[in-house]
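After the structure tokens below, expect a handful of questions from me.
One protein chain omitted, others in place.
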Amino acid sequence: MEFDGAFELENTTVEEVWLALSDPVLIRDSLPGCEFLIEVDDGDVDFEEQKAAAAERDAEPTGDPEVIAQRAFEEGKRYAALIEVSVGSVNPQFQTTVTIDSREFPEMSASGEGEASGSSFELSSGMELEETENGVTVEWWASTEVFGRIAQMGQRMINPVANRVVKRFFERIQERLEELTLQTDGAESMVDEESDSQGLSQRIRDKIGI
Amino acid sequence: MYPAPFEYERAESVEDALSLMDEHSDSITELLAGGHSLLPTMKAGLATPDVVIDIGEIDALRGIENAEGSITVGALTPYSAVDDSETVWTETAVFADAAHHIGDVQVRNRGTVGGNIAHADPASDLPAALLAADGTVIAHGPDGERSIAADEFFEASYMTALAEDELLTRIELPKRGGHAGAYAKKPSPSSGYAIVGVAVVLETDGNTVTDARVAVNGAMDHAVRLEPVEEALSGESFTDETITTAAERATDDLDTAMVMDDLQASNEFRAQLVEVYTERALDTALDRSSVAPPAAD
Amino acid sequence: MSIETIEAEEIDVEEVLGSAIERREDPELVTGEGVYTDDVQDPELAHMAVLRSQYGHAEIDGIDTSEAEAMDGVIGVYTAEDIDEAGTPGDLPVGWLLPDLKTPSHPILAGDRARYQGDGVAVVVAEERYLAHDALDRIDVDYERLDAVVDPKAAVEADAPQLHDWSEDPTDTDVRDDEDIERVPPNQAFDWEIGDSEATDEAFENAAHTVEVDLENQRLIPNAMEPRATVAEYKPGTGEVEVQMTSQNPHLHRQLMSAVLDVPEHKLHIVAPEVGGGFGSKIHHYPDEALTCWCAMQLERPVKWQATRSETYLTDAHGRDHVTHAELAMDDAGTITGMRVTTYAGMGAYLSTFAPSIPTYLYGTLLSGQYDIPAIHCNVIGSFTNGAPVDAYRGAGRPEALYVVERLVTLGAREMGMDPAAFRRQNFIPEDDFPHETPVAVVYDSGDYEPALDAALEMVEYEELRERQAELREEDRYLGIGFSSYIEACGLAPSELAGQLGAQAGLWESGLVRVHPSGTVTAFCGTSGHGQGHETTYAQIVSDELGVPYEDIEIVEGDTDEIPQGMGTYGSRSAAVGGSALATSSQKVVDKARTIAAHLLETGEEDLEFENGEFNVAGAPERSMTIQEVAQQAYLAHNIPEGVEPGLEETSFYDPENFTFPFGTHVAVVEVDPESGEIEFHQYAAVDDVGNQINPKIVEGQIHGGIAQGIGQALYEGAVYDDNGTLLTGSMQDYAVPKAEHVPNMETDATVTPAPHNPLGVKGVGEAGTIASPQAVVNAVTDALQPFDIDHIDMPLTEEKVWRAVNGSEEGS
Partner (left out) sequence: MEHDITLTVNDTEHEIAVEPRTLLVHTLRDALGYTGANVGCESSLCGACTVTMDGDAVKSCTVLAVQADGTEIETVEGLAEDGDFHPIQEGFRKEHGLQCGYCTPGMMMTARELLEDNPDPDEAEIREAIEGNLCRCTGYQNIVNAVEFAADRMETDAANRDIAADGGTDRTTDTVEDE
């Protein structure tokens, strides 16, 4: 299944959006049913153990470059996510690992794979940011491949759900990003004035090494 | 295929069901009524509940009651009983018509109204009918009963306003004697589920449509109202021309990116079918209505 | 007009042939007494389940069965390694070879690589069937997914993912025939041609008009209502394996399975109990039946395997899967001068039992249709793809051919501005030109095509219908009339020719007719019916030949211990070949009885007349003997002629001298709604000439069912794989098997042109409807949409495709 779309964010810069999208916590919060999203080493992931540990590792999305820089996605790194989606009586737990394939400002892409309900799936997705007159356009795409029982028996059910999950994900990212921008506005951060804005951009560039 | 093992509990009453739900709230629990949504997914190995609570024997939840102002349909009432009910056909034809279009005879004998609505399959037939009929869902929870308007009930595919600890016990359908109602469905030739299904209810005063409720199944990830069609009908005289004009507006408010897109039909074709079947549902409603055709000029 | 059935008691022997007798099979089947394979019960039964590949294409790096093995009630878990260790050959053979055919190894369990989703990776045997399936979920397979290819044409492109490792090492056992492998694309199974390419090119160079079309004949899933199943029991004392299985040809299964399992043929006893439909899917030798036997032998326990429907979707040999470019050349008077066809035929992941013959000899040879075409050339490239193997499915090659022919002819008529019926008539092989040799290597035995067309035109009141079509168009309603003047080839034959063409089996049939001392009869035939009503039909044949009352005759089929030998039921061969074998044996019985009767009646054999079961001395009617009386004497053997052995039974192996060629014209009348793409049948008329009819009611039933299956292809059915080789139409939820409301009422009629070379004059009817109907429907829909200038829509003609065609482009407008 292929999905794509684009949304616009006003009064912000490509750097700010890039910063926000570098934050695993924002991604976790945007992904419907996502229990945790953490960096992992190569090798098998114990999802049950991680789920128990996740409750204690509560982190909030932020607009603070310092904080994000600490935990930002890195190219080549591997992350594990547990996603629980309810499809009527079907309650699959998607045990997913994702690798950041590329992160070159202002584009990034990731791919992953996982298992659920006697089935497996692969996904790839990417985003590209573009500066516009009023702000930033985020273009995104995602594709998923499903294998096994769900693909064979669950066609009628998975399509609307996959559609919902993917579309909801990007909608929520948009919402979160809009909130964050407001936050930085409210905190009189640096977007009011040209110079400050550039200052933030520079800080972001410095911090996360664009 | 074969269902995976599970623990089976049989509820004798609504209270019993609620307490069993509470008792097993830490497990993956499914309620079993007719089983026609649950068992196929269990047989396919897609659903593997730990506990199945069989509510099918709670007789209090079965039956159609002709109350004052509304028809009450118990959650365990099978589709066939709705289809066979003269009262439902008379008072809220759209709902009976939709029940008539579900699955096949065997499915209608076992599948239940409550199970269908609580399951909220985007391609099932009752949700749009419930919306068009302006029905109300009654849910029983630990704190008692509450009513949820159909417009508030369906949230997304398989997602409703029903809380996890609540049991859908009945629905109420306002009586609309003298109204015009119909359900028009394009079934999938394989599964029989709705590629699209359009439910319409029209109140008329003479030749004039005073109130219109139109909703669609299968098009979006849950049943939705087609408000532009309703607006185009309201206050107009009920004629073929009005119907055609109104049907053309069927997809005006639908987010095309979110229209369902699958093996059975692309989102573009679904959108086309929404128009075609809106017109057909309205045509049937017109045929069934007591509205006199406008005098020829 | 529906044919009325007659009760058997009401029939005299002289009327038995050609009467619509009620089927004798039915009392058992309408009471639930009939025993299908899954109805076989045994308290000792263990149950087998097969784990199928998660992926359409993957390396298998390891399989951990320990958790499954540890489950209570699990008796055994096996993988390819266990088959190897047991020393079992375990490799499925190909039953039809072509020049330069690549025949990859087809193991009964995939070892290091799975090439389609149906590939078995492991089997579980457990005490109970639910448990066996539970255990499948506990097997952990380490897959490495590979890219897949599912399109037959894309598969032979240079950069396509490769299915089989064609090693340069000649000792590599994964490849049986690796000569010249470098020359051709890796996934190309064969490159085959028929006809005269130069003459055909010349016809096109000189043509006044040409038409061409790109079309697909989509992948279909057979969906016999009974999924495949096997019950196997091993008798260690005798080394015998008793097998009951869903088979269309038990002897063939015995022969093939003997090699796969290395069990001597005489120790394998295969029985086909009641079989719930086949349509080709139960001809082939699949891994699962052999695995069931293998497990039974390993465990010395009776084992049952019952496929789930989703397994049959993945593993039953699929049908069709052609991608074709076809052209027709005509002179300026609309006479066809040439046809040129290129087809890419998907074979799936491995070569199924008869797969190579289907898109070649059963396809290319039918491309002349009912028409006198001077030059035809056809090139077929077979390719391996990551899908279920493709093999014979009702019609097997012939529907594909007739679809091409009848689409081209319809387009030809349109190009010429001619009426499609008139265009066909003009190009028919004339009635006085039979036997007719076509440019594609076959000789049509007999035919007379115009009467069938005329009858069909009359049934639909053609002229009035065209007027009605014109009137409706004025109202923006779109009526369409579609023709299919088809030909079919049944009773694949003779064996010698089949051998020259690559068949690894003879195509005769055996029939044994045994008259018991009391005069009742048991007749045995090597065909194996599964719904066609053979017991009724064959009893009618034997009754007619012997003059023994129909009810005194028992028919036995589908048991390798009871029947001398057999080739089974497929290709509409049973009446023409099996029936002829029984007729021939019956005639031999009569000949022997005549010798004995003449001796007893003290007359010369030449003076005996035989009629309705009685031998009469010519001119002396009081001197007579019934065949029953002769039978008694034959077994008493107190007074039989010298040199004549006692007893009265005869066997024959009937080898036909040619195919038979049934034909007919079907007309579909539909109305298309351009707004919704919906297609509504107004009428479906079928005139079929299947030669002499032994039981017209059974013939009618075969035609009905065949037409419905073809309509399924035209409008509803189609297997869809995604790019990874995952079957998206993997259940009845997503693959539309037509329901009662999807099939129109059919009007049937017949002409009768007897087959000249078999003793019954029968041609065969099992597949005719399926061969005829798809193009009738597609031609009707495109006829309806002429105002939109739509020449072709690929099957299945879903509402969406029709709507998109009307709206001009893939994007719609």
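In this document, chain identifiers A, B and C correspond to the written order of the chains, with residue numbering beginning at 1 in each.
To be clear about the criterion, contacts are C-beta pairs under 8 Å (C-beta built on N, C-alpha and C of every residue); 3 or more make two chains touch, one makes a residue touch a chain.
This is a predicted model, so every value here is computed, not measured.
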Check: Out of all the chains shown, which come into contact with the hidden one?
Finding: B, C
Next item on the list: Give the residue, chosen from B:74, B:192 or B:218, that touches the chain omitted from the document.
Entry: B:192
Margin query: Which candidate, C:27, C:621 or C:641, sits in contact with the chain we can't see?
Written below: C:27
Notebook entry, point to check: For chain B, which residues lie in contact with the unshown chain of the complex?
Noted result: 1-8, 10, 32, 35-36, 39-40, 42-44, 52, 54, 56, 80, 103-107, 109-110, 190-192
Notebook entry, point to check: What chain C residues would touch the chain not displayed?
Noted result: 2, 5, 22-23, 25-36, 38-39, 41, 129-130, 223-227, 274-277, 279, 306, 308-310, 530-533, 697-698, 700-701, 704-709, 731-733, 737, 739-741, 743, 745-746, 769
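We take it that only the chains that are shown with their structure count from here on.
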Check: Is the number of contacting C-beta pairs greater for A-C or for A-B?
Finding: A-B
Next item on the list: Express in whole angstrom the distance between the two chain centres, defined as the mean CA positions of chain B and chain C.
Entry: 44
Check: When the centre of a chain is set as the mean of its C-alpha atoms, what distance in Å lies between chain A and chain C?
Finding: 53
Next item on the list: Between chain A and chain B, tell me the centre distance in angstrom, where each centre is the average of that chain's C-alpha atoms.
Entry: 35
Checklist line | For chain B, residues contacting two or more additional chains | finding: 44-45, 191, 263-264
Item checked: Residues within chain C bordering two or more other chains -> 137, 310, 728-729, 731, 733-734
Item checked: Interfacial residue positions of chain C with respect to chain B in the complex -> 129-130, 133-134, 137, 308, 310, 675-677, 716, 720, 728-729, 731-739, 742, 799-800, 803-804, 811-812
Check: What residues on chain B touch chain A, complex-wise?
Finding: 28, 30, 37-38, 41-42, 44-49, 119-123, 156-159, 191, 193, 221, 257-258, 260-264
Next item on the list: Please give the residue numbers of chain A that touch chain C in the complex, ascending.
Entry: 118-120, 122, 145-148, 151-153, 155-156
